[in-house]
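Here the complex is missing a single protein chain, while all its other protein chains stay put.
All chains are identified by letter, namely A and B, in their written order; residue positions are counted from 1 within each chain.
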Amino acid sequence: MPEALLKVQNLKKVYESSTGSVEAIGDISFTMGRGELVCIVGPSGCGKTTLLKCIAGLLRPTSGVIELDGKKVAGPPPNMALVFQEYGRSLYPWLTVRGNVELPLKHKKLTRDERDRLIDDALVAVGLDHAAKSYPWQLSGGMQQRVAIARAVAYQPEVLIMDEPFAAVDAQTRADLEDLVRALHRDRGMSILFVTHDIDESVYLGERVVVLSKSPTWVQEDLAIDLAPERDQITTRALPRFTELRTHVYEQIQRAKRGEAVRPTS
Amino acid sequence: MATVDAPLIVTSPPRRRSRRTGRTLRKVGLGLAGIAGFLLTWQLLPTLGIVNPAYFPTATDTIAQLSLMLGDLEFWRNVGRTMTSWAIGLVIATVLAVILGTIIGLVPFLRRATHSTVEFLRPIPSVALIPLAILMYGYQLQAALLIIVFASFWQVFIQVLYGVADVDAVARDTARSFGLSRGSRIVNLVLPTALPYLMTGLRLAATVALILAITAEMFISIPGLGRAIMLARDAGQWTTVYALVIVTGVLGLLINLVFRAIERRSLSWHQSVRGEEVL
Partner (left out) sequence: MTLYTSTIVTPRPRPRAWAKFGESVAYALGLPIILLTIWGVWSSVSAAPYFPSPVVIFEAFIDTWVGPSFFEDVLPSLGRLAIGIVLAVVLGIAAGTVIGLVRWLRELLEPIFEFFRAVPPPVLIPIVAVLVGANDLMKLVVIVTGAIWPVLLNTIEGVRATDSVMTETARSFALTPSERLRFLVLPAASPRIMTGVRQCLSIALILMVISEMFFSSSGLGYQIVYFQRNYLIAEMWSGIVLLGLIGVLLAVIFGFVERRVLRWYHGIKEVERA
């Protein structure tokens, strides 16, 4: 069995607030292999973003282990890239599209040619090579999110983490962006951890769907999506198997919201 | 099942609501410490002879003088005089600015026609007019008012122009489609939109007016705190000078706080993006 790229073991995160402590994450364990596209879904407020921030090294967990490529995560690891939901606040408005994509590459030891090649490559991959000189705020929401994706892609991370990246985008654009993510996964073999609240999206995109419970969060189910790797918006979503899977996930989420699922004790 | 690893980080000891109070306390404490440090430095500089103590009295001497002054009627009269010229100048400037600003702001032709004149007159430092004011009015209050009004006017005027022009296009179209008369539109749409801008302009003008009131007193010999400073300097009473400087600083702070509070209250319902602050 190939060694897991990302290993999360018994992760727990407790917040101190003025009214007492809040156990955002109770006990989350899962692994992600190289080149996998794993989606994480869960009821609202189940700590999806907290989980991602812990994995990304932006938050320190209360207890538990997170390992990326065998190394413990104690701060933002250099081989991980994040795409945030709020693209408007994640892209820097004083830099052009190209400038934004270039910024994380500046401190990597690359020659100018290599850097330019990575940037051009990433921009072409997301379909924005014509917009390199524009500023992010001159672009539509969907295009801005593409810039954020291009920035992450150019960084050449081992793991791409996306935190509900298409939540703030209209439905048509979201469909295009979903296909973009699948294309990146397929063509570049990127390992992608994708958090969403959209159940259809998680089934459409993922090779696995991890369903989280209500807070204090634990992994309620780790579902393998046995759809064909070649997917498209119309035919795949019309497949009976797709409907079965999404109904199953939906039911799991409903159970999670009602707090009906019982945490296995072992 | 995998064993539970030793925790990465142990939860910090439970903090209660005092966390937020603790932070505020720390902030206030540090602020006071900063002030204390400044006072200590002030005390040491003349005492150690780093600065000439004849012209730079210690903090304690100055504060002693200040408390003496607070019991002196003449001091309070001076405060009154300064605040009077400040208030008169501010009121005149505001009235002029609101009238002119509203008229010009509402008529696009006037805006365009006056733009170049405004942009040329606005940057003229009001103090450049001091010699002219002295010529025209002698060493009288009117001279001071000329200076104060000229500078304060622009602060309010520019803000009123912004405010009147900032009426949201959708709101305006809504009003027109509902058949509101022009007068009604002005009262219900333009005025509320422009009000926060006016408050910002007032705040800026209030600060400027104080600076110029005191400047005029210093250099046109109008009675007031500014003149008191110059008289004390001429008499070599440096403790009085520094004590008065502190008083002007306190006045400036008070005015700023009061007008900021007024501005914030008028802004509380209005979520427009504020135009740039201009002194």
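Points worth noting:
Convention: contacts are C-beta pairs under 8 Å (C-beta built on N, C-alpha and C of every residue); 3 or more make two chains touch, one makes a residue touch a chain.
Note that this is a predicted model, so its numbers are computed, not measured.
Between the chain not shown and the residues B:N52, B:S67 or B:Q142, the one that touches is B:N52. From the set B:V79, B:A175, B:I222 or B:V241, the residue in touch with the chain omitted from the display is B:V241, counting the whole complex. Annotation: of A:L11, A:L82 or A:V219, A:L82 touches the absent chain (contact as defined above).
On the side of chain B, the interface with the absent chain consists of residues 26-27, 30-35, 37-38, 51-52, 55-56, 112-117, 119-132, 134-136, 210-211, 214-215, 218-219, 226, 229-230, 233, 241-242, 244-245, 248-253, 256, 273, 276-279, using the contact rule stated above.
Although one chain is not shown, part of chain A still touches it, namely residues 53, 56-58, 76-78, 80-82, 84, 86, 89-90, 92-95, 103-104, 106-107, 135, 137-138, 151, 155.
Convention: only the chains that are shown with their structure count from here on.
With centres defined as mean CA coordinates, chain B is found 49 Å away from chain A.
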